[in-house]
Each structure stands twice: as structure tokens, then as C-alpha cells.
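Sharing a structure with you now.
Shown here: the complex without one of its protein chains, the others still in place.
And then chain A:
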Amino acid sequence: MKQLIRLAVVIIAVSAILLVTISRLNASQGYSGGNTLTVYNWGDYIDPAVIDEFEKQTGITVVYETFDSNEAMMTKIQQGGTSYDVAVPSEYTIEKMKEEDLLLPIDHSKVPNLKNIDSRFMDLAFDPGNEYSVPYFWGTVGIVYNTKQIDGIEFNSWEDLWNPALKNEIVLIDGAREIVGMGLNSLHYSLNDTDPERLQEAYDKLVSLKPNVRALLGDENKLLMASGEVSIGITWSGDASEIMAENEDLDYVVPEEGSNLWFDNMVIPKTAKNIDAAHEFINFMLDPKIAAQNTEYVSYSTPNKEALQYMPEEMVNDERFYPPPELTDRLEVYENLGKENLAKYNELFLKFKME
């Protein structure tokens, strides 16, 4: 017993020492406000020159950290180990973060450049009145295909993927929402559907696609498509434009049945220490010239209407990445379906993978 108590005391003492050391370390690294700004963004999702420019103009030091999934980002913000001042989650994660009370409202008077954003992308269901978020980039989910290798097959709809001639050719995104959503869309259902019967129908439909599926991959697919190893991929428009710049034989299409319209948005998490600098940074990123420069680097689609005039014309006029309102009206934004339904999606997806 005595030893147990001693053990407990030792553990508590060591925890306390570790806690103090952590906070000291954080303070000495300048993570706690002052003149630094900690930005938490997706990997390779900003032009480093833009950060330099911001540092030069404002004298604020930017600490830049990256994540590779919304879920990982959210978990880290929840734990609160690092005080991130600006983060860039996707729309359905913003809904979740709002629910969990992880966001600070954005003071619109401090972000005058908000007027540059296309009204199509403002005031959306996931954040009415843009109280907590400002769009950073947007895009669609669609089919990338190699026009040289896939000869004579036109891709206009999801249905075209079920062509028996495409045996073992398709690489899918390793994401439950995207793939189950694709199954639902191909049956002309909403990709936010939670009806068990329709989900089962979508699952059966997906299983019948399995002979054509070669693999389900993450970022690796960009490499394989660019090198011509893979001829058909289901992916996000941003990734598509990136690999199309490397391999001219590739083309991208958003299927006519509908698909996903997604947004990555700048937010200020509850962990923020330097809230003024965060507003300054968001406003800076919305500056038309800066947004144009950043968009040319990242090659995703910018929601910044004023930035378009500073960008190369062939980029702006490319309807595959800047689709007209008629098309975007047909696309759907992911809604937060709740953990229970998300678990259902994931179980179906897991079953689909094992088929």
C-alpha cells in the first residue's frame, strides 16, 4: 500500500513538472501571442512568398504548421496543446467545430477585403452570414482521365465509370464521404442522404464497380496519375489541376448527375492568442493581388472575384475549374451528418473495401 501511494505521488509530481516545462517551452518559443501568428493549414496549400510578404509588411512572425486531414486538425485544436491563431478547415468540419464551440467569431469590420469574395460563396448553409469563416479555396469532386490511354470513351456522368471496358483502371479517393457520395450521386440521390435503404442501394451499386477499381489511395494518386501509371482517378478538382499541369494528356470532368462542392475556409480557433494578427492575416490573404499570386501557386480555385483580373486568362476561363453558376447550382456541399451517420458511411466504405 505504502509503495502504491509512493508510486502515485511520483507520477503526479512528474506530471506536474512536465506540465510546467511544456508551458515554459511554449512561452520561450513564442507560441503564446506576442508578435507571432501561428497558422495551421493543409500541406503545400499556400505560396511561401505570400507569408514572407505578410511578415515584411506587418512585422509579425508567422509560425506555419500543416495537417493532412480535417479530423487530425480538429483533434489537435481540441487538445489545445498549441495556440493556433488561424486554421483552414473544410466546411463540414466548421459545422462540427461550431457545435463543439471551438471557433471565435470573425469581426467583419477588421476584414474589409471580405467584399472581394464572390457572393456565390458567401453566406452558405454551413456558416450563415460568415460569422466564423472566410472562404479560402473551393472546388469540386470529379473524374480525371488520361485522354491518350482511354480512347473513345467520353466521361460525362458517373455511370460511365461502370463501363466493363475499364476493368481494373480506376483509382478512387480513400474517403468514405466522397465514395459513398459518388454511389448516391450515380443513383441521382443526394450525397447527404442518410436513408438506410438508399445507402444500401448505393453500396450495392458501388460493389458492382469493384471489378473496375484498381485501388483506393490518398495523395499518392497524384504521383501515379501524373506518371501515366493510372488512367482514371476520382479526385478533388484542386488535385486534378495540379497533376494536369504536369501531364498534358489528362482531362477533368464534373459528372452531370451532380457531385460535391467543397470549401476550405479560414477560421480563428478558440486557442488563438493573437486575435488581431489573425484578422490582419485573413484580410491580407483576401487582397486581390495576394490572392491571385497564392492561387497561381496552389492552383486551386479562388473564391476571390477581384483576384481573377490579376490571374492568367486561360486559368480563369477554364470552366473545369471555374464552372459557371449553372453547374455549381447542381452541386452539393457536404452537411455534417452527425457521428452516428458518419459511422454508418464508414462501415459501408470498409465493407466495400473488403469486397
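Criterion: a residue touches a chain if its C-beta (ideal position, glycine included) is under 8 Å from a C-beta of that chain, and two chains touch if they have at least 3 such contacts; residues count from 1.
The definition used in the following text is that contacts and distances are computed from a predicted model.
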item	value
The complex's invisible chain, by UniProt name, from "Cytochrome P450", "Spermidine/putrescine ABC transporter permease", "Fe-S cluster assembly protein SufB" or "Translesion DNA synthesis-associated protein ImuA"	"Spermidine/putrescine ABC transporter permease"
Touch with the omitted chain, as defined above, among A:Arg24, A:Lys148 or A:Lys351	A:Lys351
Selected from A:Leu104, A:Met122, A:Ile153 or A:Leu224 as touching the chain missing from the view	A:Leu224
Residues from chain A at the interface with the omitted partner, ascending	7, 10-11, 14, 69, 71-72, 75, 168, 171, 174-176, 214-218, 220, 223-224, 227-229, 339-340, 342-343, 346-347, 350-351, 353-354
